[in-house]
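Note that this is a trimmed complex: some chains were dropped, and none of the rest were shifted.
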């Protein structure tokens, strides 16, 4: 399945920036950009990049098959504001800068302006509360990871590109926290339970649902989400071969992550594929 | 394999509506639109949307790989008329509004105007007769579901997106109803036998053939068809891992379906991919 | 992987016909079109369609993943001439009318005009000699069928669309005919050995190499090649589920083939995808 038709309708980079400027004079814009009728704290030169990168992350995750019509990606604003950015409730492939909303760490939209929120925004708010090292979060239902979330077979690192999972990928069983639910993380209590299972790890699976992946930057969390998917498929294939499998050693993984775990080279390619100039 | 080239020839939304207007003055139009030389009962403001949505459903199912050159999707007109809409016999990716025909609940075309009918229209007519809660039906040969239709291993719900199958997916063995056949549901008798196996469920597999999926609306039946496909692939992969698999609990499935089972957010994305503006 | 870029460079239908006309006045044209400086027997109104359909078949097989840069498809001219048409040695996705050459039933090109021939044209020549019911032949290395050609597990019919294999798909072991070879059917002797293994069946696998598929028409052999691929994947998945599998009964297959085995509806779709207007 290809998302080409949608992507071909993406705005060229230049137009994209122009429209952002237009958005700023309209009503459906992130509150950060014109709150208090004066340049807010977060409207620093770096702030627009967060929104641009978050839009790119949405498009990339859709194009690479990590998300379909569902799933979301957020980014922490600044530590000082205790805020994070997340799109209104819409398919990631369709997200534009005007869809990006600002939330506080209890999952309340700061200036909703009539826009609806993702039901599961508490995944983001509670993890940002618990993990000061985390600045970007992906929630997804990537097909390859669902079997591992439902199986007693744990995910293990197949190669360097997915070395970040070497310390293990915990599985969140929502029945433990909420009994019989509709499987969604609909409130702060379930969000906190998920954050506790995630603990200090870079990713957790959610049984019968999907996964959450975290990172220090947007490119890192996007790269981790993409290679979590690849790793799941590689491991399934390695198991099916029937031989003995050698996984990465924790020390190998630690060394690779320390030296190379930012996925910068890939980020440039993914952006060019997802947002053609 | 991508259907992009075909899709790129799809009419832009605006042109599409224009052409529909043109169709109405021609001869190959659904009888509903100008029967009795006066606005028919079903030509209410909502009626044109049924045809538009049915065309979109055909394109979406083709684009998402649920159907290839074969398979079909129908929609019930209004309960009062005891009629349903279904394309003439053509590949779903090529269906336009002018191909949509009106049928009675015995599978007779109301105004064929020289257009040929799908041989298996009785799948639709007999299920509409038996299931007053059903307003849309998909018949498909999606590759991923064929193995489950032929195997003794039953489909089970892997995650929330496919929770609608939690009550089980019955398998229609046409030998039980018709002995040795060409496997097609060519008449009302075989259609009734299929409807009986389907009973009150949202989907049934057909051994050596494909599946039938039903729903209250067109977006729902399209979403169910797409995630039935995903679920089949996920379950096959989970089984291949060799561990123990935890499927959704019936209560989890019931709660998710009740709160979220309309696939509305996805419908918007699928339409934009299948029918570029 | 998508072949869209190549396909998008395909000639629109109208241009395509124009260029064919141009070809006819040039030097690289099938001999049939202007042999003897007068309308040949085979230049009947139907003759140009064979070439057009053969070009379409090449493009379709490439687009649907049946062939990659290798593999070929031929069509018998008329029984009277004992000739068949086959492209010069080029990747199927790139074949145009000017590439189509005429061969006799010993695999000799009638008017090569400097064009090189596929090494394995003897697959075609010897099967046309042995099978008067066959008018079109595909030779391919489709990935999904290679495992079945190398395995002791035989291909069996999973659903109606591939019912033509119900009588079994013989496997050609070239070692039986030629001992240690480079696996290619490079001469009439190996071609005859393959034709003997094929016998009266619609397809044969070739161990360590690929398959040959035959039919009464070009659309039929293309449809069979496409669904042979699908069937191989479906059967592999059904086996991996671990349950008992019910295959089509011979009588079910015979009935479906007799009533529906021409793939006409699919042919129209495949042509529109492979050769955009």
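So that you can tell them apart, the chains are marked A, B and C in the order they are listed, and the count of residues begins at 1 in each.
Definition applied: a contact is a pair of C-beta atoms (placed from the backbone, for glycine too) under 8 Å apart; a residue touches a chain by one contact, two chains touch by 3 or more.
These numbers were taken from a predicted model, which means no experiment stands behind them.
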item: Oligomeric state of the whole complex, in copies, if 3 are shown; value: 4
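We adopt the following convention: only the chains that are shown with their structure count from here on.
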item: Turning angle required so that chain B lies on chain C, C-alpha fit (0 to 180°, nearest 5); value: 90
item: Type of chain A:chain B copy interface by residue overlap (half), same or different; value: different
item: Separation of mean Cα positions, chain C and chain A [Å, integer]; value: 47
item: Distance from chain B to chain A - Cα centre to Cα centre, in angstrom; value: 33
item: Per-residue overlap in chain C, given as positions that touch at least 2 other chains; value: 2, 4, 240
item: Touch list for chain B against partner chain A, complex; value: 2, 4, 7-8, 63-65, 157-161, 163, 230, 233-235, 237-238, 240-249, 251-252, 255-256, 258-260, 263, 265-266, 268-270, 272-274, 276-277
item: Chain B partner contacts - residues on chain A that touch it in the complex; value: 1-6, 8-9, 68-70, 89-91, 93-94, 141, 143-144, 146-153, 175, 180-184, 207-210, 236, 239-240
